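Missing here is one protein chain; the remaining ones are kept as they sit in the complex.
Order as written gives the chain letters A and B; numbering starts at 1 within each chain.
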Amino acid sequence: MAKILRVLREQPGIRLAGLMAPGAFWLSVFFLVPLLIMAWISFLSRDPLGFPTPPLTLQNYWEIIRDIRFAPSISLADGLAIRLFEGLYLELFWRSIWLSLLSTVITLLIAFPVALFMARLPPRYRNLALFLVMIPFWTNFLVRTYALQFMLRSNGPINTLLRALGLEPIELLFTPTAVMLGLVYGNLPFMILPLYTSLEKFDWTMIEAAHDLGADTLRAFQRVMLPLISPGLLAGSILTFVPAIGAYITVELMGGGRTNMIGYAIAQQFSASVNWPFGSAMSLLMMIIVTFAAVLYFRSGRGEYRNAI
Amino acid sequence: MSEFAVELRDVSKVFGDIVAVDHVSMGIRHNEFFALLGPSGCGKTTSLRIIAGFERPTSGEVYIDNKPMGNTPPFQRNVNTVFQSYALFPHMTVEQNISFGLEMKGVSKAEIARRVGEVLELVRLPHMAKRYPRQMSGGQQQRVALARALVNRPKVLLLDEPLGALDAKLRKEMQIELKTLQREVGITFIFVTHDQEEALSMSDRIAVFSKGKVLQIGTPLEIYERPTSRFVADFIGETNFLTGRVTQVDGEFAQITTNGGATFRGRAMPGVRAGIEATLSVRPEKVQLVEQPDDSVNCYEVVVRSIAYVGSDTRVVVMLGENCIDVWEQNTISTLDPNYFFKPGERAWLTFKPENALVLAE
Partner (left out) sequence: MASDVVLLGERSEIKPRPRKESRGIGLGRFALVTITFFTFAFLYVPIAVLIAFSFNSARTGATWQSFSLQWYERVFSNTRILEAAANSLIVAALATVGSVVIGTLMAIAMERYQFRAKLAWDALLYLPVIIPEIVMGISLLIFFAAINLSRGIVTLVISHIAFCMPFVYLTMRARLADFDRSLEEAAQDLGADEWTTFRRITLPLLMPGIISSALLAFTLSLDDFVISFFVTGVGSQTLPVYIWGQIRRGITPEINAISTLMLLLSIVLVVVAQLIQRRQRA
């Protein structure tokens, strides 16, 4: 024992290697390598069964941008969609980004007042409110989305109630709006919690100081509060945007697969209609989008993930 | 037995491209209260950590009890440390904290209980054994830290700014207590501080650090009255500096002509030769202001610039040409008469004895 300790003491390199090795191995072999293989497969052709096979090709990426047409349009019917392009897959990407951004903004607009209210509660009630956010935060996402879907089904409680009141039942599911509702519902706790963490730490005398120096409420918010709570704001936005753009459960349960999004489309390439190379290409593109969002996040604030969790 | 309890021979420590400790050599005698004094970042704490074994010197060697320490890890050195933050184990009671070191040495349970009781008595916390550190005041925590180190009966106790976190009043109390304690236990204390008053009042000897180097080692009296460098004179206490050129050196004394043309005599410190640029250092309390010139050597006419009454003395700033000079006059007479004091704008004569001023070579 003493001998081992002496060697470790005198060789910090060995010490470091010992500490790093398991994690480095796991992360490399079971995270990085799979991603690299996926990237490689995205440049392969597909065999008749949909599995990857040589030769190398750009066909999968070409597929995505093939029938691109620039055709801006706004449609309120189709779930508040603003379109820029036509073309099957590009439209899919665009819709995913758009729905994710929109759901993030809506989630933020709901979560901010809630977090603000919670942060200003007296400590006893604050802990209770925090507890009430923590439960959905930690509850299985699938179970929660299922609960929402159950509520909104054509023969679910809401429509049963409507029928009992002598009203016409309405189709609440399987629309882009339903997907949006599902995203907001699912991600609200992930927005409220980091926002609350930032707001709770916020020193309100700073707002008084800003007023004292002549700033009105709006400017005090803009110049003093916003910069100080931006870490929580950014953490919450990332925690909302990333699951939204990769959404699978919500798209299936709330949208019935009719409002397609990238995450769902990717999953389909690996289950229903097998096309691994094409699915890999879409995954890689989605990763690039998300990494871009993440870089934005790391640039504008320090990594406050730890506070968010 | 060698003369020194701890000796540093030509010790250097380099972090990246920062030289924290620069060829330091010093010997700390047995049962001595030895202070490492200097501004923050001067290398005093690093030197202490090298003695404790937390850092390894880049070059040079530390001897404890005349044995070279080499790569001896901290837990095999017969020294103990009182940390600046106290570093009390928060998950252990006072008792468990104090017995930790004895337990490591394999001392029997009964013996541990006896010695913990003794040392708690020594630091006057006998009823606190079952408390956790967070349930105690800063001063009490400080004593626990002290007890935890002392209970091991180390050869040398290392103290890293142990009083730094205490408020001024408690600090004064603890200074006296520490000094008494050191005499009682008869252990060598090496004490890091940036507080010159603390170092002067407590230490047997002081090593003054600056930029990783030891500038001077000596008793408090030597350090204050005979600083060998401008830095030491400036860092310890208050002083007036006048720069000029040495015109003459005769025996113990040197004559310096300042840039303003005045000539002063003072004690020639090592390295002072005729013709070199030098600094005259004279402490404010050793300067007098008089209304009439006398025939002494260091007597010049000055103008009073400002005056501050601080109770025990009156602090006057006078102008000698372009130079400001601080003069502290002790208020030996009790009076309410404002005319007793100098007023700004008044003329006066400044004088001090040559043996009370120093001519420093830099």
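Quick note on the criterion: contacts are C-beta pairs under 8 Å (C-beta built on N, C-alpha and C of every residue); 3 or more make two chains touch, one makes a residue touch a chain.
For clarity, every value in this text was computed on a predicted model and none was experimentally measured.
Undergrad: Quick one: which of B:80, B:188 or B:255 touches the chain that's been left out?
TA: Touches the omitted chain: B:80.
Undergrad: Which residue among A:176, A:194, A:231 or A:263 touches the omitted chain?
TA: Touches the omitted chain: A:263.
Undergrad: Which residue numbers on chain B touch the omitted chain?
TA: 52-54, 73-76, 79-81, 83-85, 87-91, 100-101, 104-105, 148-149, 152
Undergrad: Please give every residue of chain A in contact with the chain that is not shown.
TA: Interface residues of chain A facing the absent chain: 1-2, 5, 8-9, 12, 15-16, 18-20, 22-24, 26-27, 30-35, 37-38, 41, 110-111, 113-114, 116-118, 129, 131-132, 134-136, 138-144, 146-151, 153, 155-157, 159-160, 185, 188-189, 192, 211-214, 217, 238, 242-243, 245-246, 248-249, 252-253, 263, 266-267, 270, 276, 279-280, 283, 286-287, 290-291, 294, 303, 305-306, 309.
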